[in-house]
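Worksheet: one structure, shown below.
With one protein chain removed, the remaining protein chains of the complex are shown where they sit.
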């Protein structure tokens, strides 16, 4: 390991409930939820009819007409979040060698919304197998390849260093940032613009999760539909959004007097090699990822003050994860607050990992642990402290955030204060 | 499709189409009381099987049925019970 340590100096979040990191944090700290009946299309034919949607007008956030035309919604989120993160960090990108400024953007499902809509047109409502190219939009190639998200972000900020999209399903948001940390540590870049974005609320996504009963059918009171760790949970609520960060090497951030939110002290990912959608009940591989991330951070389990859980709200996940925390942190798991912000902002697939990193950093910033909303009925198999309903003020100097994704990916990241004593 | 009975052969066909057959499993053998797990079908395969049955026969299966019916016999009985309960959907 080189001596380079990586810190977060800029954050921007687009999440359901309000664009901007400030709105996001207000929602979380007040324990409000952003789930509603789907408005993007008529959800009545679907099993699950609720989602956490963002009210987003790209023009209001500075995107020009041509940018809007060529970008899918998720790319628009990424660009707005990237510009916001750069502004928040106060960094002058132009002062750097552009080849030393890189980009990694996570996305699980790319331009799904745009692809769904455009397919409907070129196939004339599914009638034509040999779809009609006379009806394609000019920028369809940008929807075909989600790498266009990273390209757009690079153009927006003026980055010419290493550039890629990381797409590991629902751990994309952690793995993208983890990838950026690795590039900074190894010296391949001096600044990384990194995060993730997804805008999956489209008929094809709702249909595919309906088919495996992964999303909740609860729609009587939409704001109570997302219920991680609750005994009555029966699936997740789909969300959308983006979070982007500016990452820098610690010493150079200090030199320019940057505000430092947190150090990304450890990161690891493992695979369960078990099932594309299922999880092994013992949580062994997630526990391994947590253990390796803590080792990389040179920290003990007992130093973790808060666990930002994956907490999707499916029966299987929340138990799996609870087991993983016990397995990796031992008794300390019982003493550590654990919460799932998916109870408030839903599950935005590849984006949520970065949004949860943002929540973790803001928890450290404010010394407030966000709650798990809608947790009113205990599940005997989920027996940790899940911070039900109300946020909690407490000293928060180190946070563990985790994710679990289709394909078997299990990822863990440790955020800590850079001034802690490192063994 | 309207029919009066859902048989083991119907289930065999739908399993084969929707989920394939594990190596070493003889679907044509005496499988009525073999747990699906032993036959190599996990939750996803059974969800796919369930939705194929629903579409083909125009019925709606109870949500917990697929998790509770752990053998072909149990699933076939549950589907046949549903035939009694539901009006077949219009084709």
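By written order: A and B. Residues from 1 in each chain.
Here, a contact is a pair of C-beta atoms (placed from the backbone, for glycine too) under 8 Å apart; a residue touches a chain by one contact, two chains touch by 3 or more.
Rule of thumb we're sticking to: contacts and distances are computed from a predicted model.
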**Complete:** Not-shown chain resolves in UniProt (candidates "C-type cytochrome biogenesis protein CcmF", "Molybdopterin-dependent oxidoreductase", "Actinorhodin polyketide putative beta-ketoacyl synthase 2" or "Probable sugar-binding periplasmic protein") to "Actinorhodin polyketide putative beta-ketoacyl synthase 2"
**Item:** Contact set of the excluded chain (shown chains only)
**Value:** A, B
**Asked** Per the definition of touch given earlier, which of A:9, A:76 or A:168 contacts the omitted chain?
**Response** A:168
**Item:** Full-complex contact with the absent chain, from A:74, A:91 or A:159
**Value:** A:159
**Item:** Residue, one of A:210, A:263, A:356 or A:379, that touches the chain absent here
**Value:** A:210
**Item:** Residues in chain B touching the chain absent from view
**Value:** 16-23, 40, 44-45, 47-48, 51, 54-55
**Prompt:** What is the set of chain A residues that contact the non-displayed chain in the whole complex?
**Reply:** 45-46, 98-99, 103, 108-110, 115-116, 119-120, 122-123, 125-127, 129-133, 136-148, 150-151, 154-155, 158-169, 172, 175, 179, 182, 186, 188, 203-204, 206-212, 214, 268-277, 285, 288, 405-409
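We take it that only the chains that are shown with their structure count from here on.
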**Prompt:** In whole angstrom, how far does the Cα centroid of chain A sit from the Cα centroid of chain B?
**Reply:** 37
**Item:** chain A-touching residues of chain B, taken from the complex the two chains share
**Value:** 42-44, 47-48, 51, 63
**Complete:** chain A contacts chain B in the complex at 211-213, 217, 275-278
